[in-house]
Structure formats: C-alpha cells, structure tokens
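Missing here: one protein chain of the complex. Every other protein chain is in place.
And then chain A:
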C-alpha cells in the first residue's frame, strides 16, 4: 500500500531529518511507529500522506506519488493529526458535509464508535473538550473506511478509560483491506494493539519487524541481577534486569515494547545486527 523509496527530507536543505528512508507498509496490518521526541515521526507521516514533499526519493501510495494529492488517492487516505481542527458545526452537520468525500464511509459504524467512546452525537464540535474532539475524529476516521489510516499521537489527550476504548475499537476496525499506522512516543499505549513495530531513529528506520518475528527471535525476560547470561540488551529495574535475549528454545514471551524501543534507540551494538541476520544464521 505504502512504498517509501530512498526518501530524504529536511526542513533545511543541508540538514536532513530523514535520510534515505526505505519502508513498505501493507494492508491488513497495524503498524506502530515509534521514535523519540523530534525523531521525525510526524514528518515521516506527513511525507507518507503528501503533506510534505521529499527532497529526494519518493513516497508512493498504491503506486501513485503522494505529493500529487490526487482525489482518487486522498479518498483512500485519512490522516488524523496530533493537533486537530474541528469547525463550529454539530457532529451531524460535519458528517453531512464531509462524509460524501469518502466513498466507503459508513454512518452506522460512526454511530457505533461514538456510542462506544461516549461522545455526544449532536454536540457542536468546537465546544467539545479536546479529548472528546479527538475521540469524535478518531471515530470519523475509522468510519471513512479508507485503505490507509494514519494517526499521529492519537492517544494524546485521551483519559485512561478512553485509551483502552481506543485500543479495543482500533483492533475491531482492522480488516484485510486496511493499513493502519499509529505514531506515538508513549510506547505503552500501543500494547496489544499493533502487529508490527517500526522504530525511527537517527533519520532512518532502525527497526521494522512484526511482533511474531520478534517473539520468534527474541525472549523478553526479567533476570536476577546476579545472572550473567549474555544478553542483547538489558536495563536494571527494581524487579531485576529487564533483558532481551536470543530466543533459544522457541518459547513465547510477550514483547516488551518499551524495552525494545530503548534497545533500538540506545545504540545497542548487538540487538539490531542480531535481528538483521537471517534466522538460520542466528546462534541458538
């Protein structure tokens, strides 16, 4: 669905924020885009949807350059920005004037999502709280049923129950026809939601693996502080050493996204090279 080829971008010509990024995103997946503050997550998303133009390389959506912003392409894309704009219209007026642009929009789905999010369906949008506005726009974005749904920090401004609702609704809205990309720096918000982790670091894609691949190759474990087992990455915590070790037995362990993210962005010299090796070459 999304094909990024050797894409470079910078707000100043000689200091690129993104450098020769290569990334392919397919339908039927929920991607979690992780990165530190200022890593360029939002910039990458804007390039994906055609709001920013690459200085080199290109971003394609279904084979069409995103920066052309063709209506036929935009009908297949919904981008939910971190900072929202809602007009001074009621939800019903907004839907009446906007839904028609999206051929696969479903009113009954919007009604269901709004009910689950507990957002009043007849309120004036600009009068709602930021969290309520965000939930309305998430519900609308999902109801458009676009092939590509890109969300930048969607959980910012949501309270704790709403974050759980968000994860539940997002998971229920994924179909084989749909590609969802969620960017966040709050790694825990993506727990049990995403199926592929993409980490952006130092202007490049440092990691792009499905959770299945990660659990096949890695074990996330808490080791006693005295344990001297060789690890790919470890952090000391009050519970012991939070460690990532090669999965020698093929046993399942839950991916600790925060630990994985820290490992990918810490400059660890062992984890990323290990993941890049073909599985037959990995020492067991």
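Quick note on the criterion: contacts are C-beta pairs under 8 Å (C-beta built on N, C-alpha and C of every residue); 3 or more make two chains touch, one makes a residue touch a chain; residues count from 1.
The rule we apply is simple: contacts and distances are computed from a predicted model.
The listed choices are "Acyl dehydratase", "ABC transporter permease", "Molybdopterin synthase catalytic subunit" or "Multicomponent Na+:H+ antiporter subunit A"; the UniProt protein name belonging to the chain that is not shown reads "ABC transporter permease". Contact with the omitted chain, checked across A:71, A:230 or A:250, is made by A:71.
Considering the full assembly, A:100 is the residue among A:63, A:100 or A:230 that touches the omitted chain. The set of chain A residues touching the chain not shown comprises 46, 49-53, 69-72, 74-75, 77-79, 81, 83-85, 87-89, 93, 96-98, 100-102.
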